[in-house]
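Have a look at the structure that comes next, please.
With one protein chain withheld, the remaining protein chains of the complex are depicted in position.
Chain nomenclature is as follows: A, B and C, assigned in order of appearance, with residue numbering initiated at 1 for each chain independently.
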Amino acid sequence: MKIGFIGLGNMGQPIARTLLQAGHELIVYNRTRSAADELQGLGVPVANSPAQAAEAVEVLFTMLADDAALEAVLQGTADLPGAMGRLGQGAVHISLSTISVALSQRLAAAHAEAGQTYLAAPVFGRPEAAAAAKLWVVAAGDPAQLERCRPLLDAIGQGVFVVGDQPWLANVVKLSGNFLIASMLEALSEAFVLVQKSGVPPQQFLEIANTALFKSPLYQNYGTLIVEGRDLPAGFKLALGLKDVRLALEAAEAVAAPMPLASLVHDHCLSGVARGQADADWAVGLGRVNAQNAGLDL
Amino acid sequence: MKIGFIGLGNMGQPIARTLLQAGHELIVYNRTRSAADELQGLGVPVANSPAQAAEAVEVLFTMLADDAALEAVLQGTADLPGAMGRLGQGAVHISLSTISVALSQRLAAAHAEAGQTYLAAPVFGRPEAAAAAKLWVVAAGDPAQLERCRPLLDAIGQGVFVVGDQPWLANVVKLSGNFLIASMLEALSEAFVLVQKSGVPPQQFLEIANTALFKSPLYQNYGTLIVEGRDLPAGFKLALGLKDVRLALEAAEAVAAPMPLASLVHDHCLSGVARGQADADWAVGLGRVNAQNAGLDL
Amino acid sequence: MKIGFIGLGNMGQPIARTLLQAGHELIVYNRTRSAADELQGLGVPVANSPAQAAEAVEVLFTMLADDAALEAVLQGTADLPGAMGRLGQGAVHISLSTISVALSQRLAAAHAEAGQTYLAAPVFGRPEAAAAAKLWVVAAGDPAQLERCRPLLDAIGQGVFVVGDQPWLANVVKLSGNFLIASMLEALSEAFVLVQKSGVPPQQFLEIANTALFKSPLYQNYGTLIVEGRDLPAGFKLALGLKDVRLALEAAEAVAAPMPLASLVHDHCLSGVARGQADADWAVGLGRVNAQNAGLDL
Partner (left out) sequence: MKIGFIGLGNMGQPIARTLLQAGHELIVYNRTRSAADELQGLGVPVANSPAQAAEAVEVLFTMLADDAALEAVLQGTADLPGAMGRLGQGAVHISLSTISVALSQRLAAAHAEAGQTYLAAPVFGRPEAAAAAKLWVVAAGDPAQLERCRPLLDAIGQGVFVVGDQPWLANVVKLSGNFLIASMLEALSEAFVLVQKSGVPPQQFLEIANTALFKSPLYQNYGTLIVEGRDLPAGFKLALGLKDVRLALEAAEAVAAPMPLASLVHDHCLSGVARGQADADWAVGLGRVNAQNAGLDL
């Protein structure tokens, strides 16, 4: 298929490469052009604007950091024409970004009005999983179009979950999943503080809890991140974690679902941002907030 | 070894049987005598009091529901002589119960004063794991005595974690582990409400989250309990969950470790008890509290 | 002065009447026209659109329920021209509504661009206070324009607090004040449940606490509302309380200020809405949420 791909960050880039390797014809766009160098080296044309990347494609993929970034490439800005104005009738927009339910609903309506289809397909997985085409895709939207685009989603992930014919349902699932991770981080951080102040090494406690109870690689990996607390390049920044938890709370408010644990994690993420941890990995950031709240030096 | 065993509930009974099968000489006591029938049928003598079960044994095991029950068998009551008065010098008391850090500290002091040894060895695992000798044991106390009793602990579990030479450290680890489980239940319950009110079946969400993220049998099992919400015999009652989270909070206050997530779970457990869910499985109980808080019928 | 007044709800109507009585020339607009009948009877012209109410006035007052309502009258809708398009250069817009900080900031920019002045002047006080010209006004914006409009603000209230030259600061203060009230409602509700389940009448406890501690008419009035728990017409609906607490949380997130108590109140308001209490007075609604959480019948 002829595919436009906008957003070549640490997730978008490997996904685009995977689609290329699967034999599709791509045109890509990224705000910072250098991010497109590698794909250009592989013969992929690089658009000068979101509009150009959307022109005459059957499917437009977008993978942006947040609502604002996605809206900017779709609507365009003063000096940069947006994708919405150029996307053809009958085209499909597959949104991979973790965005708000509200924006997902607005986009579904806008594309429908333009005679296009909007599919939400946010993904679970870190950049390594994207590079290995091992993402998990949560997809929702018009069943026929989803069926048609299924090979594309199959190509980038190891599994596709279809959760409904309203695109925003995929966003709810993605946000709920991230909420579960954030809750795990908060729980581990609090437990680590308790055992450490009691005199048991958190690393040992993690081993016990994961051996005897959870048996989960996620607990192992994230727990180790918290315990080590290093200032490494963040896999997922606390500021993005804050955003996702806020989006989960907004989605919950829209359906009148109180989520006090999400509120707690939100407040701790915000406290971390206020204390200078916005760019720390969210595991490290939440670990630090709970440690500092207990008077521990870092 | 000659072993006294007090407390033949759904955990104590299979553990005692395992020790018997491992070739040890047992004498057992249980408040409700009928619980001892099966072991008696296997030739195990049944004591008439905690005191009798403690007489002339090398090791006394106790497996009781809470602090009050353990204290009652140790101190005795008006008409029932307790174990402390009859346990010999040099004997070892291995406490398997999930009790408070404060009681564990008092018992360590009391046994030391009586020329005895107190080891804390709370276990992770449900009754099925106890029956299969697949518990995980968290042990702490005097290293030499722990070494000496190690074969007993190896017999009842698939692994023993030694966390320090202060017995109460094992209790901190056990309570912290239960806190992690309770936090998982709260997180799942809240997420289930959000997806359900949005229109995604919680069962499907659980499958997605555990496939793409956690890959944990604990999430699978407990998540299914919440989703199904059945009034089956509770594996672990909400009232006991409330107790454990309170004990975690007490342990945390003793070392000045704030645990807001533990506080949240505590309040939800208490709310469940207030709404008649004391005897429900804690997964089901917490699920119901969050569902009702969101106005869902059950 | 020549004044346009948009929004004749239970607060706007008495305020408009006060301005009239102070000798100003008014033209008014309300979505539901009947609300303007009384003022029309006093000789006040009633506009057919927000635009007409804004035409050729020196000062435009708006008093709407929320962001969406205010934006609707300012931008207009398909069949109803908005005020922004017709308000003259040099005019002043005094916004009395309790709106978001973000909207207040956008309006300040929009009016500045149009050569107009935007002042935020949200008020504390219930409809009775509005009728008696006893509101408290919190005002912010350009000092010279504030000075010029000061007589108008003095007329409607018993006091005016100027909190800065950025209009949104007045909104922060208003939202923070409402947060304090909501926190008081939550605290009283929880205490009432504790004393009631212990066997002390909440009414007696309220009397003791307010006599010995707070000596505050607000505690007296709101506390009595909670205790009585009547389904009277709400002075201030729970749904509006939810909105205000959410706006406080948004304002707090914008400056990286964690507010866990605001989060708690938000979740309880939302739980009340989910349980059918959206139209109850927020004191009654929060009281019911806490009572139900403790298993009390109502």
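As a convention for this text, a residue touches a chain if its C-beta (ideal position, glycine included) is under 8 Å from a C-beta of that chain, and two chains touch if they have at least 3 such contacts.
Keep in mind that this is a model prediction, so the values were computed, not measured.
Shown chains touched by the undisplayed chain in the intact complex: A, B, C. When you scan B:209, B:273 or B:286 for touch with the missing chain, the hit is B:273.
Interface note: of A:12, A:229 or A:260, the residue touching the hidden chain in the full complex is A:260. Within the entire complex, the positions of subunit C that touch the omitted partner chain are 124-125, 136, 138, 159, 161, 163-164, 166, 169, 172-173, 176-177, 179-181, 183-184, 186-188, 190-191, 193-195, 197-200, 204-205, 207-209, 211-219, 248, 251-252, 255-262, 264, 290, 293-295.
Remark: the residues of subunit A touching the chain excluded from display are 260, 271, 274-276, 292-295. The set of subunit B residues touching the chain not shown comprises 246, 252-253, 256-260, 263-264, 266-268, 270-271, 273-274.
FYI, only the chains that are shown with their structure count from here on.
At the interface between subunit A and subunit B, over half of the residue numbers involved are used by both copies, so each side presents largely the same positions.
Distances from each chain's CA mean to the overall CA mean are smallest for chain A.
With centres defined as mean CA coordinates, subunit C is found 52 Å away from subunit B.
Separating the centre of subunit A from that of subunit C, both taken as means of CA atoms, is a distance of 37 Å. Between subunit A and subunit B the centroid-to-centroid distance comes to 39 Å (mean Cα coordinates, whole Å).
Along subunit C, residues 260, 271, 274 each make contact with two or more other chains.
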